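Excluded from the complex is one protein chain; the other protein chains are retained at their positions.
Chain lettering (A and B) follows the sequence in which the chains are written, and residue indices restart at 1 in each chain.
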Amino acid sequence: MDLETVKERAGPRQFAPKDDMPEEYRKAATRMIQFHANSEVMGGYLEKPFIRQAPSIDRKLAFSAKVQDEIGHAQLLYRAAESLGIKTRDEMLDELARGDGKFLNCFHYPMESWHEVPMIAFFVDGAAMHRQATLKNTSWTPYAHAMDKVCFEEGFHVKHGESILSELMNGSKATQEKTQAAFETWWPRIIQFFGPTNDKSVHNDFAQEVGLKTKSNDELRDTFLDTYVPKAEKYGLVVPEYPRIEYDEELDTYHVNEDDLNWDEFWTIAKNASDGSHEQINSRAKAQEAVEWVRESMHGWEGASGAETPQAAD
Amino acid sequence: MPDALNPEDLDAEQRAALEELLFRLADDEYVHGERLIEWQIYAPTLESDLALANVAQDEFGHARLWYDLLEELSHTEAELIWERPADEFRHATLVELPFAEGDWADVVLRSYLYDAAERLRLDALVDTSYAPLADRVGKVLSEERYHLENAQSWLDRLAEGDSRDRVQDALDRLFPHALSLFVEPDHEDAIVDNGFRTMSTADLRIEWLETVIPYLESLGLDVPEPDEVERPSARGRDGTHTDHWDELAAEFRRTYEELEAPEPARIGGERV
Partner (left out) sequence: MIWEVFRQDKPGAYHKHCGNVHAPDRELALQFAAVQHGRRMKTHSLWVVPHDEIGEIDADETSFGGTTDKTYRWATSYTDIEPAAPEVAESEAEQADVEKSLEADS
């Protein structure tokens, strides 16, 4: 299929592994899905310590279930990326370990206290879900199928995150202040989750033309703000003065003044070059390197007993 | 067989005996889960990560179920988990040991030794005289089955080839700690006489040895001699623990203390 045909046919769930897709499409889709899959792993990495540190047994259970879901999402997404025929899952995981795999800006920062937890578990997850819901209509069918399952599960994540926020903002004055401080630290990062404005984004146009994305960065950011600014305020969080967020009465939407955001930091992170990037990529990589011997053993077992296991009945 | 008992039927001695039994059950599961979650994100493959995370979640769920029974005996979650002095936890030392980085042989073998014991212990509770316990054992047993099968599937494979030495090392290190699962409770007589557990700890130990030793030997592993092997000074069951335990307890209470002892949040309605 040539690129012109792809653009003509682009629509929800239009393309599948059997289609002869041009290399530009396959590379762009791989880049996007691999980024998404890596983000699930690195988001899970960031939240994992809070399984142990959760302050109630129910919260501990919910956190464990959530981190488990994130790894499940990574499994689905790497497979959707693999189905494009550009890279294997092992190659993508190796790239992540080497520091060549890219992932969401928010997961490059350390998260150290429970007060920060809802910044990821509510706002970032809410932002992710906001984007993912639109990706159910992506043109790469295996990606859309992964989104069906991811979106099914994520509702629990966002509500769990909001429940933690609600508990903290109903806590002692000190707890509320620390939560507000965490919010101020994370808020600009959360807004940057949606990336730079359309005109500065490198890959946006092409991804939309071939139907991989159905909404632009700007549209997603604005509609996210419409929902989550009032939510933050509902719990008594004060949205920081900067970056300036303006309400457009005519369009009934919030809009951020992007010059108020630190884009140097964003682009440093995009290159995996911040301190947090190094720390988080490397400590995960080190733990993964330590179980390389298990993966090698598993390769050795492949095919050994497949034909001998009991078979499915009709 | 003694009549079925409910919380309001218990005299002081029965209550003390039952609590000892429940604390062991709950603490073992809780601390085992607490160690298993260290593998989330770090397991060898995404699929094995999910599977192990599931086991960890089950263990926390079982711990909660047993702690709930203690709550019925008028304890609170705060007392049971968040504020109980570390040296009052009654888990076996086996489950508190940290993992060396990358030591997947440890998690597989530890899970096997533990799950085999857990299976026997739960079997001995199926016909318990304590009604609230009897209600819950079946559900827990059915989840434990997967744990044991998965651990054995891994062991069958890892015990062959280059990885065998790693499994043997784990066995040499963990076996003495696993024996601490069977330290006799202070209230052993009352536990058995009242029908809370239908098998004695000594018999459970024998049955466990008769299960795990032939299996491990069939994999070509050398199992230490249970009555001769050098035992750690910490016994777990009596509140003595390895140094790793204090560190772990401090970590899982960090937020609780930072938030100045919040009421532990509950999710959802009635637990069944």
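The rule we apply is simple: a contact is a pair of C-beta atoms (placed from the backbone, for glycine too) under 8 Å apart; a residue touches a chain by one contact, two chains touch by 3 or more.
The shown structure was predicted, so the numbers you read here are calculated from the model rather than taken from an experiment.
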Of the residues A:Glu153, A:Glu184, A:Glu219 or A:Glu258, I need the one that contacts the missing chain. A:Glu153
Check each of A:Thr88, A:Ser172 or A:Thr227 against the chain that is not shown and name the one that touches it. A:Thr227
For the chain left off this view, which of B:His62, B:Arg121, B:Arg166 or B:His187 is in contact with it? B:His62
Sole residue of A:Arg13, A:Arg26, A:His255 or A:Arg295 that reaches the chain not shown, by the stated touch rule: A:Arg13
Touching residues of chain A against the unshown chain: what are they? 12-14, 16, 18, 58, 61-62, 65-66, 69, 122, 126, 129-130, 132-133, 141, 144-145, 151-156, 158-160, 162-163, 166, 227-228, 231, 306-307, 309-314
Over the whole complex, note the residues of chain B touching the chain we left out. 54, 57-58, 61-62, 64-65, 138-140, 142-143, 145-146, 267-269, 271-272
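Heads up, the rule we're going with is that only the chains that are shown with their structure count from here on.
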Which residues of chain B touch chain A in their complex? 33-34, 37, 40-50, 53-54, 56-57, 60-61, 63-64, 67, 77, 81-82, 101-102, 104, 157-158, 161-163, 166, 251-252, 254-256, 258-260, 262, 264-268
Considering only the defined contacts, which chain A positions touch chain B in the complex? 41, 44-45, 48, 50-62, 64-65, 67-68, 71-72, 74-75, 78, 113-114, 160, 163, 167, 171-172, 174-175, 284, 286-291, 293-295, 297-298, 300-301
